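Here the complex is missing a single protein chain, while all its other protein chains stay put.
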Amino acid sequence: MAHSADADFKTRLQAWIPKLVLSPSVAMMLVFVYGFILFSVYLSFTDSRLLPSYGWVGFENYSKLWRLSHWEISLKNMGIFAALYISICTAIGLGLAIFLDQKIRGEGLLRPIYLYPMALSFIVTGTAWKWFLDPGIGLENVMHTWGWESFRFNWIKDRDFAIYTVVIAAVWQTSGFVMAMFLAGLRGIDNEILKAAQMDGASNWNLYRRIIIPQLRPAFLSAFVILSHLAIKTFDLVIALTGGGPGRATELPATFMYSYTFSRNQMGIGAASATIMLMTIAAIMIPYLYSELREKR
Amino acid sequence: MRAILKTKAAVVGALMASTTMASAGDVEVLHWWTSGGEAAALNVLKQDLEGQGIGWTDMPVAGGGGEQAMTVLRARVTAGNAPTAVQGLGFDILDWGNQGALADLNEVAAKEGWDEVVPDALKAFAKVDGKWVSAPVNVHSTNWVWANKAVLDANGIGVPTNWEEFTAALDTLKAAGITPIAHGGQAWQEATVFDAIAMSVLGPDGYKAAFIDLDEGTLGSDAMKEAFDRMAVIRANVDDNFSGRDWNLATAMVINGEAGFQMMGDWAKGEFLNAGKVPGEDFLCFRFPGTTEQVTFNADQFMMFDQGGSVSTEQAALASAILSPSFQSAFNVVKGSVPARTDVSDADFDACGKQGMKDLAAAAASGNLFGSMAHGHAAPASVKNAIYDVVTAHFNGEYDSQTAVEELVDAVSIAK
Partner (left out) sequence: MSVASQDTAIRTGRVTRKLIYLVLVLFALFYMLPLYVMLVNSVKPLSEITGGGMMNLPQAFTLEPWAKAWSSAQIGVEPTGLAPYFWNSIKMVVPAVAVSTVLGALNGYVLTKWRFKYDTILFGLMLFACFIPFQIVLIPMARMLGLMGLAGTTWGLALVHVVYGIGFTTLYFRNYYAVFPTELIRAAQIDGAGFFQIFWRILLPSSGPIAVVSVIWQFTNIWNDFLFGASFAGADSQPMTVALNNLVQASHGVKEYNVHFAGAILAAMPTLLVYIVAGRYFVRGLMAGSVKG
């Protein structure tokens, strides 16, 4: 009798262990992520300036936010930046992965070269990038000294083009990482199917278009999630490269939020912009997560 | 009793000084002075304190002219872990004072007579509700023009005294193939130029009405439009490559004779001196044309954070060391600024420094000493940055002058 009660306790304990193991992570997540998000949403309805304060002002911060041309610019830049960054990174990543998958000699050397930018922060590479893009000392100057006098590359100084230099540096940092994800996907594809299709006389182009690329769907989705998350968080890069300039031509929502919360002592408006950012992320991510996680069941 | 306590504290401090950990006998100082010259100047203070047996725990956070340090400060105060002393500027000090986060230094101030030797315009940023909360280190004045004397002489240009002479000089330089104005395209640098221009166009009363009282009529006035028009003239006289350039690289252009003028605060002098140039011989410094009488200033201070009620011995010692005439002189000779005390001897200062001290005293006496908008000494951070937005958008061609004036009124009203 006592023995079976003991066994019973043991099974019940076994049933509880998984949840116990998970609980610290869940607790941390609830407090430090969702708790803080709620706090930040709450702040967006208050008159907080230098530090959080709790005077309720309703939607005033939101109406102020939408009157700011600064915010409009950063949203527009986000659109341009995210669209270009995600599509170019995906294209380069996929292209390099396909090329690297052709039994390339020296793959072992090339792969770390493509990957290493992901290891560096822009605090480290910011100055080098700034130099490279600066017409006075960078690429333009080098081309001039090499004899190509008419070469022009002054995007970073041009209000209408500066955002594209941010895209270039961002693509530099992550496209190699995306390459690795696609390469992993390619290496997982069953060669038998390809061989069968080859027997039927399919060209390489058709092999990729019809068979291989459709099979990379999971890799595309992972790449999309990682890239969109990096795009939304892009901050260091802008600070290191342009500081938001020329003028405010390269402001992004993350720099906007930081600047209003911390440099301008308008924490309420900063929190309102953070809330809108989070809502946007949720609008993109929740359908994705839903479809992905439901499939598994 | 007091003396006994003090010696006791000094003994304890001496014991503590041998350990590197921050402890009761130490001061922890958050600042952004990390470049060689500045750090050397600050080291004077550190050694002074160590001589009294007080350890110095250094907490440097550079970046964005103190913005990064202010973010860190926010986190530290929220965590209930405020540093002993924090480098601070203008309205940031008042904001923290109004939060009740700063210590009351009145006892030290009264004992050492700070009220008599610090100018009123500066006291406005060091005292909250009649209490001293912060120890001023220096006064920078921001409406200076720096010029390469050889370039000016070669083109027959004298020191311009009004806007017309100044634009004529710019035209001459341009015709001679020299970049007339060295400028760094960062919001605060554009605002620094705008500050001086607005002072010359609006006059001291208009400047005060616009940037200190934030009067909508003045902000939206025709005179303000004229100020923006003059900014456009400046824009037409900088090189194509100005965007994002650091101020010291712009100064280097003047030093090397690539450019004629730079409008920048007195910290630019250090760059000239580092390059082995002699004031009056190799380079000239003069007030922006039309603002000869006025001085717009910003002042570095050390805010003293409340450490639980009373001012600690170490905090008092630090504050009193900062205000001591010897430190004020030693530090400011290095930094290019002038002492926050008006009674410090100018013996160790060079020509520009002596001039700066005289100008400051005269402006303080005649009511012509104003906090600089561009450097957070006229309006709170939110308003300052809102003005930055408009000025820099206009300078980079996003707005014409009329739109800029309208946007200025709007932006200030949102930020207020």
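A and B label the chains in the order they appear, each numbered from 1.
Keep this in mind: a residue touches a chain if its C-beta (ideal position, glycine included) is under 8 Å from a C-beta of that chain, and two chains touch if they have at least 3 such contacts.
The shown structure was predicted, so the numbers you read here are calculated from the model rather than taken from an experiment.
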item	value
Among A:68, A:88, A:162 or A:219, the residue in touch with the chain that has been omitted	A:219
Selected residue (touches chain absent from view) among A:78, A:170, A:237 or A:257	A:257
Option touching the unshown chain, where A:9, A:66 or A:99 are the choices	A:99
Touch residues of chain A, complete complex, unshown partner	14, 17-19, 21-22, 24-26, 28-29, 31-37, 39-40, 51-52, 92, 95-96, 99-104, 107-108, 110-121, 123-129, 131-132, 137-138, 141-142, 145, 172, 176, 180-181, 183-188, 191, 194-195, 198, 204, 207, 218-219, 221-222, 229, 232-233, 235-236, 254, 257-258, 261-262, 267, 271, 274, 277-278, 281-282, 285-286, 289-290, 292-294, 296-297
Residues belonging to chain B that touch the chain removed from view	20-22, 28, 34-39, 42-43, 46, 56-65, 68, 71-72, 74-76, 78-81, 246-248, 267, 270-271, 274
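Just so it is clear, only the chains that are shown with their structure count from here on.
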item	value
Averaged-CA centre spacing for the pair chain B and chain A, given as whole angstrom	38
Footprint of chain A on chain B - complex, ascending	64, 67, 70-71, 74, 77-78, 95-96, 99, 185-187, 240-244, 380-382, 385-386, 389, 392-393, 395-398, 407, 410-411, 414-415
Sites on chain A touched by chain B in the complex	49-51, 64, 67-70, 130, 134-136, 154, 156-157, 159, 162, 242-243, 245-249, 259, 262-266
